[in-house]
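Excluded from the complex is one protein chain; the other protein chains are retained at their positions.
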Amino acid sequence: MADKIRIGVLGASGYTGADLVRLAVRHPNMEIVALTANSHAGKPMRQVFRHLAHVPLPDLVKIEDADWGSVDAVFCGLPHGTTQAITKKIFETYPQVKIIDMSADFRLRDPATYKEWYGLDHVATDIQPEAVYGLTEHYRADIAKARLIACPGCYPTAVLLALLPLAGAGQIDFTDLVIDAKSGVSGAGRSLKENVLFCEAGEGMSPYAVGKHRHMAEIEQEIGKVGGIQDLRVNFTPHLIPMSRGELCTSYVKLVGGATAADLRNTLVEAYADEPFVTVADEGVLPQTQMVRGSNYVVVNVVPDRIPGRAIVISTLDNLVKGSAGQAIQNFNVAYGLTETTGIEQLPLFP
Amino acid sequence: MADKIRIGVLGASGYTGADLVRLAVRHPNMEIVALTANSHAGKPMRQVFRHLAHVPLPDLVKIEDADWGSVDAVFCGLPHGTTQAITKKIFETYPQVKIIDMSADFRLRDPATYKEWYGLDHVATDIQPEAVYGLTEHYRADIAKARLIACPGCYPTAVLLALLPLAGAGQIDFTDLVIDAKSGVSGAGRSLKENVLFCEAGEGMSPYAVGKHRHMAEIEQEIGKVGGIQDLRVNFTPHLIPMSRGELCTSYVKLVGGATAADLRNTLVEAYADEPFVTVADEGVLPQTQMVRGSNYVVVNVVPDRIPGRAIVISTLDNLVKGSAGQAIQNFNVAYGLTETTGIEQLPLFP
Amino acid sequence: MADKIRIGVLGASGYTGADLVRLAVRHPNMEIVALTANSHAGKPMRQVFRHLAHVPLPDLVKIEDADWGSVDAVFCGLPHGTTQAITKKIFETYPQVKIIDMSADFRLRDPATYKEWYGLDHVATDIQPEAVYGLTEHYRADIAKARLIACPGCYPTAVLLALLPLAGAGQIDFTDLVIDAKSGVSGAGRSLKENVLFCEAGEGMSPYAVGKHRHMAEIEQEIGKVGGIQDLRVNFTPHLIPMSRGELCTSYVKLVGGATAADLRNTLVEAYADEPFVTVADEGVLPQTQMVRGSNYVVVNVVPDRIPGRAIVISTLDNLVKGSAGQAIQNFNVAYGLTETTGIEQLPLFP
Partner (left out) sequence: MADKIRIGVLGASGYTGADLVRLAVRHPNMEIVALTANSHAGKPMRQVFRHLAHVPLPDLVKIEDADWGSVDAVFCGLPHGTTQAITKKIFETYPQVKIIDMSADFRLRDPATYKEWYGLDHVATDIQPEAVYGLTEHYRADIAKARLIACPGCYPTAVLLALLPLAGAGQIDFTDLVIDAKSGVSGAGRSLKENVLFCEAGEGMSPYAVGKHRHMAEIEQEIGKVGGIQDLRVNFTPHLIPMSRGELCTSYVKLVGGATAADLRNTLVEAYADEPFVTVADEGVLPQTQMVRGSNYVVVNVVPDRIPGRAIVISTLDNLVKGSAGQAIQNFNVAYGLTETTGIEQLPLFP
């Protein structure tokens, strides 16, 4: 077995960080040497996440107290806006470190777009250009050579895996995309907000951030790139669903060039024939979050619309795994030349 | 107080029937004199629905054993396909009885359409013409005179209350309607199916009946009627959400005639200004099922789409109340000249 | 109809306050004239609780800005420790006001016990003696004459309704009571705490406050009173269950004097024969929270234990209704000589 690669996790007290730790503990090529969480610094991880009490882990420390010299790879689960500065700082002293960023800070290539959506000036525009968009199935070769990987948001992962091949094949109208998205509550993170209390989010559902969810920018960037469209605008409407994990995107597309729903499905089957984590469901089988919970798998499928000339593309994933920590590890595996499925091949947990 | 109106409930062992009983018990002008449920005939209602054990109720009997002569009004919560024959039979002997049908059997005016969607020949085509579509807010005058009221499906109620005024105002394109619908599990009824087991439907969500849900026919019928379009086709895509009650429809519409989202919202505000059960949410407030649970209220709103020239119309209701039993009682109140809100004015239960 | 009684609600931004408002709006003898909520003062209630947006309500004000002179009765849903001072102050100026307190501040008759459990000196020891413990079924006569009613905690209501008659009948051993209690998450209130986030409390369950839950003091006080035992100690072990509403207490009792489980059940049947809100389930039927959700009903039953000489007493209620706001209104009805069931006779909401 290869030597262990020493990893650090920035922001280990969030759900994303915790899920990364959960998987990293059992990854045969990882050794966790640093966990940071400013507000919980000094505490053992077992106090912050009781489900991790079964194994020994480093105590949480402040970012500035971590010894980045002892770390080969950094996973970053910080809130957006905080990652750029720390990334820059780590690279200055330890340019050999690889950073796999699960935040939004390096996903958008254009700093102006970043500012438009996140309301902040990008403070690391010098390193932004080397960031690779970490949608593994579509940027694998670049990821293999990168030292800064900007993992996609959970929604964009679900949407783009479904739509990019169709866009590339010229089978759908780029300007008429309606994406109705549904997410479990863990997508909102662990911070204390009224709308994610059990009594508020349970036994009910609601749209949120309609017309302004930041993941829209990534979707527009990536689909626009395929289509060579500068200012693509899509409809992306997220809903909060009373479940912890899981995301399902129902995309309503207009077919072009005489394509049928079956053609679209074939495009996906071909595109993902050799992919270990993307499953095109059997014909007529509708993807559901239960097919992927707790796993790095994505399920996609295409079904005909009742309106002629349209189709419905459905995709689902676990927002904390393939939508975040799992895909980050997948990218880590690619970046270090490991078997891509290492440490993330668990089958979904059902029921 | 007016004399009590004697009611019978056909199909009292389903969720719809039970919710009707729940409300009828406390309705000041109703007296429950017959409850039928063929498979549970002979049992006390308290054994079939434990939450109704607090009050005395007639035992369940077979349909053929009920004395329809002692009944003024019949609420019908039978599965589709079974209502036509029994309705016909009751009318033959007791033409003065009013029937408020919560099943699908009389909703579609065209028997051919009925056959197309339900796979059955309509066996009461002679009385079908007198059936009034029981969307109270839009057919009130007809309901007041009817003896056969075909209450809309739960989804059509949510969709049509949101879209009919907009269609009527000529503000939306009838041919480009994408309706992404989400429902709690009670919409599937109480029958034993694997997909509605707690472990299957919980902590997960799934689309279902995509492209073939029967409620689509009603939506097309009613919107088509406003627009004078014979063969209107809409996209209607339902999803099963892990909650018991509640339905939310996100309708993506193309604006015509220069209308804006704000114009659409105004249309709804005006249309429902005097309606006791339809609330247009404050500007920018997104409807959520938590706003209506357990009540006869509907909440609607319109928000701008990021794509110019489009808008998003959101509507929500409790599928068992306004989507079924509550609306049936509302129609009963109208039909008998009672105050329309009688017995169904409870505020939503939250949390 | 009697004139409306003008009410004010202290602490209207909590779940208890909101549920009181929900019921009060439809109570035929109540008129809501004041709603207070210090942190939300100035806001319309519809912004704080969206499910109440269907009806007009007074805006929220600070306690000191409410005009208590315009109020006949005050419902208090403040956190413990804050109620005593305000109660005292209101009584000083408006001695004719009736105060129905849903907080814990006046439940314990002994100020020393209050201090022991709540860690605070009682600041209204002069009016404490006139507080009546508001367990309606057992203190009805006193409540009818009281101007200060200390409604029991949700758990004590469930436990005492089940055990007081048995204790009174001398059928159970007071010193060997094990009460395993389970509550939905709304019992924890609306404050932002990590353990009640959807992702923390969902799909899982946990004991909490074991050996130190404050409701234990009330249970010991009331059962001890019946038995004439000064320092009674009971086991009371609460668990947090992934549901919003509902509470179920499983009490394990040792039988004395040759009593059997059937004897105990008979005692309950007799004790509650004329009670409108207490249902003794049919023999062998196990109480479940689904039988009472959203209602003021309580269901109790007794079943034999496999260990000879022991029995299991089970009781269930909705913590926000019979466990709080509903019982408060029941007490209000008693105190004002109204029909006791007025405004709280809704049947349970199921499913």
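A few points about this structure:
Read from first to last, the chains carry the letters A, B and C; within each, the first residue is number 1.
Note that in this section contacts are C-beta pairs under 8 Å (C-beta built on N, C-alpha and C of every residue); 3 or more make two chains touch, one makes a residue touch a chain.
Nothing here was measured: the structure is a model prediction, and the numbers come from that model.
In the complete assembly, the contact with the undisplayed chain comes from A:203, out of A:72, A:203, A:247 or A:340. Only one residue in the set C:64, C:110, C:126 or C:203 touches the chain that does not appear here, and it is C:203.
One of A:50, A:115, A:145 or A:212 touches the chain omitted from the figure, and that residue is A:50. Taking the complete complex into account, A:350 is the one of A:68, A:118, A:336 or A:350 that touches the chain left out. Where subunit C meets the missing chain, the touching residues are 175, 178, 180, 182, 199-200, 202-208, 210-212, 216, 233-237, 239, 241-246, 248, 250, 252, 286-290, 293, 303-308, 310, 312, 314, 351. Listed here are the subunit A residues that touch the chain not shown: 15, 18, 22, 25-26, 46, 49-55, 186, 202-203, 244-245, 279, 281-282, 285, 288, 290-295, 297, 299, 320, 345-351.
Although one chain is hidden here, its contacts on subunit B can still be listed: residues 15, 185-186, 190, 192-194, 196-203, 242-244.
Rule of thumb we're sticking to: only the chains that are shown with their structure count from here on.
Look at where the CA atoms of subunit A average out and do the same for subunit C: the two points lie 46 Å apart. Look at where the CA atoms of subunit B average out and do the same for subunit C: the two points lie 36 Å apart. Averaging C-alpha coordinates per chain places the centre of subunit A 39 Å away from that of subunit B. Multi-chain contact residues of subunit C, defined as those touching 2 or more other chains: 15, 186, 202-203, 244.
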